[in-house]
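Removed from the display is one protein chain of the complex; every other protein chain stays in position.
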Amino acid sequence: MFLNRSEGLALALPAALFTFLVFLVPVGILLSVAFQAEPGVWSLRGYVDFFSQPLNRTVFLRTLKLGILVAGTSAVIGYLAAFCIVNLPATSRGSIFGLVVLPLMISPVARTYAWIVILGRTGIVNDTIVGLGLSNTPIRLLFTETAVFVGLLQLFLPLMIISLVSAMENIPKDVVPAARVLGASWFQVFFRVILPLTKEGLVIGGTLVFTGALTAYITPAILGGSKVLMLETLLYQKVNVSNDFVSASVIAMILIVMCFSANLVLKRIASVRS
Amino acid sequence: MSDTFVSLTDLTLSYGQTVAVPNLNLDIVEGELIALLGPSGCGKTTTMRAIAGLLTPASGRIMIDGTDVTRTPANKRGIGLVFQSYALFPHLSAFENVAFGLRLQKLSDAQVRAKTEAGMATVGLTGFETRKPAEMSGGQQQRLALARSLVMQPKVLLLDEPLSNLDARLRLEMRNELQRVQKDTGITMVFVTHDQSEALALADRIVLMKDGKIEQLGKPADLYAKPATAFAAEFMGFENIFRVDGTDLVSDTGRLSMGFAAQANMLAWRPSGVSVGAGPHKGRVLASSFAGGHREYVLESPIGQIKADAPIETPEVTLGQEVAFDLPRETARHLVA
Partner (left out) sequence: MSRLTIWVILGVTLTFLIGPFLIVIFAGMSAGEALAFPPQGLSLKWYAKVFTVESFRASFALSLFLAIFGTLAALAIGIPAAYALNRYDLPGAEMIRTIVAAPIIVPGIIVGLALLRYFVVPLDVTITMALFVTHAALVLPYAVRVVSSSLNNLRSDMEEAAVILGCTRFQAFTKVVLPNIRGGILAAFILGFVTSFNEVPASLFLSGPGVRTLPIDMLSYMEITFDPSVAALSALLAFMSVAIVFIAERLLGFSRYV
């Protein structure tokens, strides 16, 4: 009964057309600027110029580094938390899971702002450190890579936990006890049983966290400022301060390529593992 | 024929490039209960959906009550269809489910209520009006689906595997229900099934289908006793089917002398037609199970496994023992390949 294709296309077309015109075309044009350092001349000069500046290279490497760190850390914490959640009795599982998901519904501005309160010169951490006599003056915690790292971790950890919980729920019920009975230590259980069976969830979570960390704006802006630039905050600077659209487009292109490759690489790792 | 009510002429049905049913010709008589029987993939459901209007034929013609409905859309053919999954509307009460089609017809509220209540009474669901389908048992849901179609007074009622979702006891009840409804209303009914015992029990005529074509068409008794081909025989429960060569039965594993010549090139026996305990052949018992009124044996023989049923009175033969058996001429069914 649903073989009338033209009817179907008519229903789907508005959405596709809308997104195409409003989104794909402008973004496409923007990205093409990355290849046109001189208007009309297609070349890779934009990229060459971009990477020839030490500041840009630093920002690029820093972004990559933080992305990987955040993804890795969230994977470790995520597995622990997910394993705990999955082993909770059903009554508390829902509420705990809800608490984990809750932060995702709240504006990143609010979530990041909290760290200012905590890490600021008169914030909790510094108050504690000075109070305990560990240091005479407040340590600068804000506007450091650590601050950005912590902020990003808090932002994206729930995504990893959600992915891993979902993957773990698909592990057949008695597989872990069976492995234990056969003599496996927890370490072995993790690497030989849990990890292989949840690798898809790990890939999804890893991709979400990595690309999220790469493309986050608010957290690096608030917690890093212009001292700790990431690619996105650099992009904003290029546009609003230097009017350098070519660099901005180059950065945009780099970000997209990085996200895309991360996805491919992680998928490849997942299937090779088996 | 004068009282042909539904006729399918040179009907070809396909999904994309694959032809599911090539050139089907079938005439259904008014008021009959006809079964489309066959294994999955044989085209029976495809044919039913074409009659319903859910599938447009690649070529050919469908006539219902003298009108060419080949191009008529499904909501205007005046047929009813009871889906295998019942397809009840979960967001509506039982009453509203049954009334659904009536409400589309711009009848007055009172008329809708009268017909719906009558319809529910016919299937014995009075009192269930406010229940939601999810709150009803499987058997009740099916009767509700039946009522929903019947109140529309369709010209033809199609049923997709009506009994397969039910347990044994419900199946019997539903069988009687369907027969009663058919007798009371005289509606022409076409049902699709893969279960030969269902078809035998319910149908006035059976259409046995294979690979989109009609393998055999006839009354249940005829199909049961006289299947024409090996496929038909196997489907109707003849478990011992062998090729013939002169006076021997042959298979890939050996030969067995029958002692009589056959005209056909294949012979078949029902398990109940094999005599166990006496006969010119000997076979070792590979399996034996108790089935109430008889015992079911699997015997080893030169031509392969023989499935034989012995009445409960005959002495039991244990596993591994040898027993005499016969494939008598009287119970043999002659087949063409």
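Chains: A and B, in written order; residue numbering restarts at 1 for each.
Following the convention adopted for this analysis, contacts are C-beta pairs under 8 Å (C-beta built on N, C-alpha and C of every residue); 3 or more make two chains touch, one makes a residue touch a chain.
Keep in mind the model is a prediction, meaning the values are calculated, not measured.
Asker: May I ask you to name the displayed chains that the omitted chain touches in the full complex?
Answerer: A, B
Asker: Please pick, from A:Val109, A:Val175 or A:Ile269, the residue that touches the omitted chain in the full complex.
Answerer: Of the listed residues, the one touching the omitted chain is A:Val109.
Asker: Please pick, from A:Thr58, A:Asn87 or A:Thr146, the residue that touches the omitted chain in the full complex.
Answerer: Within the whole complex, the residue contacting the unshown chain is A:Asn87.
Asker: In terms of residues, what is the contact footprint of the unshown chain on chain B?
Answerer: Chain B touches the missing chain through residues 52-54, 73-77, 79-81, 83, 85, 87-91, 100-101, 104-105, 148-149, 152.
Asker: For review purposes, identify every residue of chain A that touches the missing chain, sorted by number.
Answerer: Residues of chain A in contact with the hidden chain: 1-5, 7-12, 14-16, 18-20, 22-27, 29-30, 77, 80-81, 83-85, 87-88, 96, 98-103, 105-111, 113-118, 120, 122-124, 154, 157-158, 161, 186, 211, 214-215, 217-218, 221-222, 232, 235-236, 239, 245, 248, 252, 255-256, 259.
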